[in-house]
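Reviewing the structure listed below.
Note that one protein chain of the assembly has been removed; the remaining protein chains are unaltered in position.
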Amino acid sequence: MTPDQAAEIAAQRRQSAATRRPTVAALEAVIYEPIAVLDRGFVRVVDYMGDDGAVVQAARVSYGRGTKSVRDDAGLIAYLLRHRHTTPFEMCEIKYHVKLPVFVARQWIRHRTANVNEISARYSVVEDEFYVPAPEHLAAQSVVNRQGRGEVLQGEEAASVLALLEEEARRSYARYGQLLNEGPGGKPLDPDRKGLARELARMNLTLNVYTQWYWKIDLHNLLHFLSLRADPHAQYEIRAYAEAMLETVKRWVPLVHAAFEEHGLGGARFSAKALAVVRRLVAGETVAQGGSGLGKGEWRELMTLLGREC
Amino acid sequence: MTPDQAAEIAAQRRQSAATRRPTVAALEAVIYEPIAVLDRGFVRVVDYMGDDGAVVQAARVSYGRGTKSVRDDAGLIAYLLRHRHTTPFEMCEIKYHVKLPVFVARQWIRHRTANVNEISARYSVVEDEFYVPAPEHLAAQSVVNRQGRGEVLQGEEAASVLALLEEEARRSYARYGQLLNEGPGGKPLDPDRKGLARELARMNLTLNVYTQWYWKIDLHNLLHFLSLRADPHAQYEIRAYAEAMLETVKRWVPLVHAAFEEHGLGGARFSAKALAVVRRLVAGETVAQGGSGLGKGEWRELMTLLGREC
Amino acid sequence: MTPDQAAEIAAQRRQSAATRRPTVAALEAVIYEPIAVLDRGFVRVVDYMGDDGAVVQAARVSYGRGTKSVRDDAGLIAYLLRHRHTTPFEMCEIKYHVKLPVFVARQWIRHRTANVNEISARYSVVEDEFYVPAPEHLAAQSVVNRQGRGEVLQGEEAASVLALLEEEARRSYARYGQLLNEGPGGKPLDPDRKGLARELARMNLTLNVYTQWYWKIDLHNLLHFLSLRADPHAQYEIRAYAEAMLETVKRWVPLVHAAFEEHGLGGARFSAKALAVVRRLVAGETVAQGGSGLGKGEWRELMTLLGREC
Partner (left out) sequence: MTPDQAAEIAAQRRQSAATRRPTVAALEAVIYEPIAVLDRGFVRVVDYMGDDGAVVQAARVSYGRGTKSVRDDAGLIAYLLRHRHTTPFEMCEIKYHVKLPVFVARQWIRHRTANVNEISARYSVVEDEFYVPAPEHLAAQSVVNRQGRGEVLQGEEAASVLALLEEEARRSYARYGQLLNEGPGGKPLDPDRKGLARELARMNLTLNVYTQWYWKIDLHNLLHFLSLRADPHAQYEIRAYAEAMLETVKRWVPLVHAAFEEHGLGGARFSAKALAVVRRLVAGETVAQGGSGLGKGEWRELMTLLGREC
């Protein structure tokens, strides 16, 4: 971050006004502050609407706050989540400013129920910032999960991969400047050249270049996003953002967060056949994969859920 | 249905053309035919796009059909559904023509991810058709479920409720004609009156009057709709439509339907605490509600799922 | 409104907290206060996120507020609106609590890009409130616009229509109580009856019964809603709500409101042929409908826009 940007953020944090709206002190404490993610990225809350009480208020369609005791409110929120009454959670909204590599942005944007404003590489010159993974995240292709990563690269292979990524990032940006015909401070590299248009020059940047956006979403759709992206099956790089955001949710709507840990992230879905197996096991029967009606993959997933070896 | 309407439907069913698109014979067999729902309603398929193969094709982003053996396709479809890879299911689309009471339409329209064209009561005169429940559906307020119905009304009470609903429906429509100043065949009742505008006169109709719409939705969102509306907690009247539509899904995409029965309708979700209880039960422990960490409601739901008394 | 409801609203208005978020004093001045619409309805702002500056900030993807002079900000906002750069307007969000007749709610809900929580008539007993139009809004069917209303009813016809609507509203609610077997204070009318379930009894209410909801939407979609519903072609009853909401937009985001008056509500769209006619007129030519290439309807609309008789 440049000193100017840091100053802008500090100025935002100094502003204060009286409001009649619901306000959440624990979130106000960190609002505007960037939470570091990956090597050069961040996510920061820049605005929010509503709190735990707003969920309760909408569920009750009340004239006032609609909240009762914390215990009652927590119970209602858990009930709503458990029975898929999702609309009251849509009554809260949050806005983030995110700095993230383009290949992460490409996964993220697949979630369509959000509002997005991304910095324009047609209009602005992209900054010289590229994601390079930490050594512990340089992994080989997984042999069991065909779309995940397996063991971490070691020794010379790791070192040469890292060196290559770093060299390519430097080179990619140098070439971008050449295409634009722009040197440091925006000066022409060659006064006899015009430079390629920005909307074209960007095409030679690599997918680990950082971009930025404002991203705004309601709480129901945010929980859905987090249930997919804070999941161990998600790619590490987007999961790192999801986990940082989960902490902001905990500050913002603690009752909803607790219910989500219990009924969303921490729970599991059973198929009809898996449920039949569980019933037999609970009744004391011995069940093997062969007689379970489940395929090997689903059987393995079930045994893991039940804490059994298989 | 009037003879004219029946003739229009028959004409649709007689039309035939050659197409290069994926075609599903089992659905073509019933296309355009109204399936009766409630006393005067119906739902009929009027168009569709894609089939089981289109889900597979999209998951594989193939140049051709992308399908392999039925066994492989079924396995892939079940895998996608189980792991919440929902986008391939959005590649199929279906369009229904539905005739339904307004109070059912009001629940239905809450599902926003669909396309709708409803008949306009500003433009057309509404027809004289009202829903009156069959005696076996006249139930009292439930005492356990605060938003459901309980035991069926009997004897004199049932008879008088039914009589009242029938009388009111007749009266509601007669008053509507008076407001419009329109008698049978659209003739003015009183030549000296202008009649109230249609957009105003409709406000005096009761919520059980029938309306009609074209409703179009992709397969992923349809399954979500059906998982909520074919559920025993849904109001009987909308569930009757959902169940009729489920039959059309079975004809249209049999592999997806089977996976949905297994992983959607037939399965269940367990919370983190419920999962912990299941693990203890499977390990042979005795667990009581008191020591389970679950509230009474959730405990009762869990015991029912596990086939145990509580 | 009951005294309890008024007290709840007063309590909301008394709450105050410090916030670092953007705050709009002109909107805070009226927040929570019901604005009366129709005979018994209202709309009131219950929360909001963002201000004029949030639009500018998102368009510039800035670290801080992103605003410059009011003149620059106004210019940028008008530019965005004129060139259909709609995403920055999605960065502001507003939440309303609305009390409205069911037939208005049915038109309103057609706008799918909003979040809604409506009071449940499965769970709660509906209140005894029905919309009855003021005499000046009792109009006949329009003879030129097939889905609008024409001249206002007069004399004996108006009086008898009004009397009928009032009588029917009273009757509708009395019958509802009979079906529920509930008298004043929720007491059973007949101790030997069980009463019909709420989800069924409601079907006999008329479409002018009032309902309530929380409705939350982003500024871009709100402007789209208002451009359709504050339009003279919209039915008077929903237009009355749209006009009240337009006033809240003016308080909330005055620069956006001004740009919307100029480029949205106050402007007009010309077809290719209409544009050709305008070019000829501006060049001093005389053009008649016959030689214009326009149909009679479109010609009439064009002449009206140009302030000419036709």
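Should a chain be cited, it is by its letter among A, B and C, assigned in written order, with residues numbered from 1 in that chain.
Criterion: a residue touches a chain if its C-beta (ideal position, glycine included) is under 8 Å from a C-beta of that chain, and two chains touch if they have at least 3 such contacts.
Bear in mind that the values here come from a model prediction, so they are computed numbers and not experimental data.
Participant: Would you indicate which residue among C:137, C:171 or C:263 is in contact with the undisplayed chain?
Facilitator: Candidates C:137, C:171 or C:263; residue touching the omitted chain: C:263.
Participant: Please pick, from A:11, A:26, A:70 or A:197, the residue that touches the omitted chain in the full complex.
Facilitator: Final answer for the missing-chain contact: A:197.
Participant: Of the residues B:40, B:95, B:111 or B:300, which one touches the chain left out of the display?
Facilitator: Candidates B:40, B:95, B:111 or B:300; residue touching the omitted chain: B:95.
Participant: Where the complex has a chain not shown, which of A:179, A:244, A:268 or A:281 is the residue touching it?
Facilitator: Among A:179, A:244, A:268 or A:281, only A:179 touches the chain that is not shown.
Participant: Which residues does subunit B use to touch the chain missing from this display?
Facilitator: 1, 4-5, 7-9, 11-13, 15-23, 28, 31-32, 47-50, 54, 57-59, 61-65, 87-88, 90-91, 93, 95, 97, 115-119, 212-214, 216, 218
Participant: Give me the subunit A residues in contact with the hidden chain, please.
Facilitator: 101-103, 105-106, 109-110, 112-113, 116, 120, 122-123, 131, 133, 137-142, 146-151, 153, 157, 161, 164-165, 168, 172, 175, 178-180, 193-200, 202-208, 235
Participant: Considering the whole complex rather than only what is displayed, give the residues of subunit C touching the chain that is not shown.
Facilitator: Given the touch definition above, subunit C has residues 75, 79, 82-84, 87, 110, 228, 233, 261-263, 266-275, 278-279, 281-284, 295, 297-298, 305-308 touching the missing chain.
As a working rule, only the chains that are shown with their structure count from here on.
Participant: Look at both sides of the subunit A and subunit B contact and report whether the same residue positions are involved, with over half shared, or different ones.
Facilitator: Over half of the interface numbering overlaps between copies: same.
Participant: As a quick test, compute the distance in whole Å between the mean CA positions of subunit B and subunit C.
Facilitator: Computed from C-alpha means, the inter-chain centre distance equals 29 Å.
Participant: Hunt down the residues of subunit A that sit against at least two other chains at once, touch-wise.
Facilitator: In subunit A, 87 touch at least two other chains.
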